[in-house]
Each structure stands twice: as C-alpha cells, then as structure tokens.
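Before anything else, here's the structure in question.
Only one protein chain is missing from this complex, and each of the others stays in its spot.
For chain A:
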Amino acid sequence: MSKVSFSVNGEVRDLELDTRTTLLDALREHLHLTGTKKGCDHGQCGACTVIVDGRRINACLSLAVMHEGDAITTVEGLGSPENLHPMQAAFIKHDGFQCGYCTPGQICSSVAVLEEIKAGIPSHVTADLTAASQVTPEEIRERMSGNICRCGAYSNILDAITEVAERQA
C-alpha cells in the first residue's frame, strides 16, 4: 500500500492504494468517478483519456501513485448536465456518439487537441514543421486517432470538434 494525494476536478483527494492501482482504477473504483471508461486497459483505445496538468493521457497506462500533487480533470470536471462544456454541448448537437462508451474519452481528448493546436504542437499531417498549426479536418482526424469509436461516429465527432474550434477562433 502507498499513499498519494492529487486533485481531481478541483478537489484534493488523499488515497491509500495498492501500488498496482492505475490512475483509471483509482478514479473509477476508489473515487467512483465512472465517467472515465475502461475499454482495452492497454493504451489502444483512448476510452480512459483524462487531462493531467493540462495534458491528455491514457489513465489505464499510468500508476495512481505516480500522480502525487497532480491536477486531474475528468469528463465530470469539464461540465455537468446543467452546465455543459461547449465540447459536450457540441457532441450532443452533432450526435457525436451512438452507444456513448468512447465519448468521455473523445471529449477529454478533443478539448486537449484544440489546446495542442493553439500551443503550436505539430502533428504527423502538418505539412510545414516550422509554420503554425491549423485547425483542419485532416489535422483533427490525425490528432484524434488515439480515440477509437466502435460505433463509428467519427464524422459527427469531427463536426462537433470543428464547430467548437470555429467558435473559439
């Protein structure tokens, strides 16, 4: 067992955990924040995507004890049913899901993707490495490739992200 303290959605949480506990299991099983989903548990699907200190990561491939002092945001922290985050609202408007299982990961990922583009982080499809990154459908598709949707809602997800990006611009 090992002690760890980090903040989740703005609230400090102190936990005593088996060292084997992943951040994903700590969130779901210990803090009962079940918005974040477990798909593959091996970094292959993106269902477990959360934002740690401003960066999206796969919570399934990270040990909870390695997050001492970190600030973690899950889909619950982005917005609530009464007060939706613009990305959550856009996913609803554009029907960016069918079963909804991949959706929390898609939403956390897409919020971070728009920040990554703003911060000038290039991608595999960025033509000129020395120029500023653009918000294009091709860029969004490439940057979202770590989030798999079994229902194939990709084109609607792309529409939702594009709308939020345009509103921010």
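As a working rule, a residue touches a chain if its C-beta (ideal position, glycine included) is under 8 Å from a C-beta of that chain, and two chains touch if they have at least 3 such contacts; residues count from 1.
Just so it is clear, contacts and distances are computed from a predicted model.
Asker: Please identify the absent chain by the protein name in its UniProt record; candidates are "Nitrate reductase-like protein NarX", "Xanthine dehydrogenase family protein subunit M", "ATP-binding cassette domain-containing protein" or "Cytochrome c".
Answerer: Matching the unshown chain against "Nitrate reductase-like protein NarX", "Xanthine dehydrogenase family protein subunit M", "ATP-binding cassette domain-containing protein" or "Cytochrome c" yields "Xanthine dehydrogenase family protein subunit M".
Asker: Touching the absent chain in the whole complex: find that residue among A:2, A:34 or A:136.
Answerer: A:2
Asker: Touching the hidden chain in the full complex, which residues of chain A are there? Just list them.
Answerer: Within chain A, the residues that touch the unshown chain are 2, 18-20, 22, 41-43, 46, 49, 55-58, 61-63, 65-66, 109, 112-113, 116, 119-124, 126, 129-130, 141-147.
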